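Mind looking over this structure? Questions follow.
Missing here: one protein chain of the complex. Every other protein chain is in place.
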Amino acid sequence: MLILQESLSALNTFYYLLRKAGILLLSLFGVVTLTFVLMHSIPGDPFLQEQAIPEEILRSLYHYYGLDQPWHVQYLRYLKGIITWDLGPSFKYEGRTVNQIISSGFPVSFYLGMMALFIAVTLGTVLGMISAWHRNKWQDHLAAIFSVLGISVPSFLIATLLQYIFCIKLQLLPVARWGTFLHTILPALSMAALPMAFIARLTRTSMVEVLQQDYILTARSKGLSSVRLLMKHVMRNSILPVVTYIGPLTASILTGSFVVEKIFAIPGLGYWFVMSVSNRDYTVILGVTVFYSCLLMCCIFFVDIVYTLIDPRIRTALRR
Amino acid sequence: MHEELFAPLTKGPDLNEEEIQPSVSYWQESLRRLRANKPAMIGLWILVFLCSMAILGPFFSPYAYYEIHLPQINMPPGQNYIFGTDELGRDVFTRICWGARISLFIGIMAALLDLIVGVTIGSLAGSIGGKIDEIIMRIADSMHSIPYLLIVIMLMVIMGTGIATILVALTITGWIGMARIVRGQIMQLKELDFVKAAQALGASKRRILFRHLIPNAMGPIIATMTLTIPSAIFTEAFLSFLGLGVQAPIASWGTMANDGLPAMRYFPWRLFFPAGFISITMLCFNLLGDGMRDAFDPRLRS
Partner (left out) sequence: MILKVADLNVTFSTWKQPVYALRGVHFQINEGEILAIVGESGCGKSVTAKAIMRLLPKHSCLINHGQVLYQDRDLLTLSERAMRSIRGKEIAMIFQDPMTSLNPIKKIGLQIIEGLLLHHPEMKKSDAKNKVIDLLRSVGIAQPEERFSAYPHTLSGGMRQRAMIALAMACEPKILIADEPTTALDVTVQAQILELLKEIAHIRKTSILLITHDLSVVAGLCDRVLVMYAGQIIEEASVNELFNNPRHPYTKRLLHSIPRIDMPHGARLHPIRGRPPTLHCKSNSCAFSPRCDEAMNICCMQEPDKISLSDSHHAACWQLCRPSPSFAHSDAPLIFPDLPGKEDELPKEKMHV
């Protein structure tokens, strides 16, 4: 009897995940179409910005990029390209394809992003917990100041300030470029500032709410010490809202990477994206946008699943 | 003497029946709470100062923002030029004041557009409900998961640079948050008894919406608006940083910061003044917005 129940609930969960995956695919499709439409509604000719190009060369360029086909054919070619992971050649960089640019730049950005994520999550939650535990005392106020600063001071200012202080004035760390671990410290910190501030705030609010719950009183009435209380009851209940933030967190780290990679001249995907925007390199812009959007949506989907698994109340709701 | 002590009491007015607190309206109570919030008030006063700087600054400056003084390029802050000069010899202070005009204009306009579009869509979704609500929410949800900055960048690439396009791009991506909050508020308020009372008196749906629901939702709406402004200012600075902002010679803080970046090592004031002003403005709006959000939150009423 129990086995039947268990397998039924597993099936239910499976269908739930399947439904969510379906919605994800639909959204991905929507994004891809949207970017295509946007890109192809750019008025004018992508090549006319340069000096005058002879007719035949223009025609062969058009043919090479497939721009001479009717738009629905272009769309289908584009979709096919995405599925087969062929995003086309770059407009401005001769001989390089979008794929190459992504595969050279992404690992760098990924490494940096993971570092920033790690810093933001660990420092942010610790800061938030200290704030909540010492509510309205000096630790709380100090942490609040840091939080507000982290949210208000734009990442490019933090990056340039850090660069100015640590690289130029104090000469402790390398100014720019990529190579050793030292090169990663300042960029990661700059990218982590805003998310860290958000997480600290979120953790504080969540933990303050948890600490006021009745079951904390029950636990204390059993004779639990503060430390045990924290570990066993408070933490797991407090981090649930933070998990939901990880989606937007990834997005903000991503956009932060544009600025930080430009300032520190790090050859990551953000850097190439910014370059392509300045150069109006349309295939690269299109390809990178699609790539980023898909990545982000998959992250959010993944976080959704994790959240479902952590909170047993949702799991039970799925059983019905 | 004992008889007197134990004689029945001649009663005065029953003190326990009196009001414990004088009744205050929701707005008065919220404003009082806001005024008591020191950081928010400090932020407000700094913003007032910044606005006056934006409006009056250029009048008091002997230079125009586009005036080029080639002999005095890259001068540090000093007597003639309060904030120094940039690479074309333009007075940084005047340009900061102009930049304040532009950034504040963009911020406030973005918030207003956000308000109009977001409140319209949100109140439609919230009050009508049903199919329309579902459609709107589906659109909002799918748009929400797309990283908005990417869309803004793409829109800027398509539509070209300029203040108008920045505002359009911000509104297209920004209405979602406001619409969601308005919808949530209206759905909550709809269930309250005073709406039923108004219906029982024969009020039309439109009247209820405009005279009862929206005014009662104003608190969170205003708080959200105040928090939209720093986000808009940041986005403009960010776009300028990527080269997609307003074009020369118009000075927005973002373009000034972008121009000042390569010269940071030798002429740091060219970067730090605009960047510092961006930060302070955002900080003040954030403090004020946070204070408003707390002040208008009905759950925190004493």
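Which chain is which? They are A and B, in the order written, and residues in each are numbered from 1.
Note that in this section a residue touches a chain if its C-beta (ideal position, glycine included) is under 8 Å from a C-beta of that chain, and two chains touch if they have at least 3 such contacts.
Quick caveat, the model's predicted, so the values are computed rather than measured.
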Original post:
Touching the left-out chain: which of A:63, A:80, A:177 or A:232?
Top reply: A:232
**OP:** Taking the full complex into account, find the residue in A:103, A:122 or A:218 that is in contact with the omitted chain.
**Re:** A:218
**OP:** For subunit B, enumerate the residues touching the unshown chain of the complex.
**Re:** 1-9, 11, 14-17, 20
Subject >> Absent-chain interface as seen on subunit A, which is shown >> reply: 136, 213-215, 217-225, 228, 232-233, 236-237, 311-313, 316
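Rule of thumb we're sticking to: only the chains that are shown with their structure count from here on.
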Subject >> subunit A and subunit B: spacing of chain centres that average the CA atoms, whole Å >> reply: 25
**OP:** Could you pull out which subunit B residues touch subunit A in their complex?
**Re:** 39, 142, 145-147, 149-150, 153-155, 157-158, 230, 234, 237-238, 241-244, 257, 261, 264-265, 268, 271, 275-276, 278-279, 282-283, 286-287, 290
**OP:** Provide the residue numbers of subunit A that touch subunit B in the complex, in ascending order.
**Re:** 26-27, 30-31, 34-35, 38-39, 41-43, 148-149, 151-154, 156-157, 160, 163-164, 168, 247, 251, 254-255, 258-259, 262-263, 274, 277-278, 280, 285, 289, 292-293, 296-297, 300
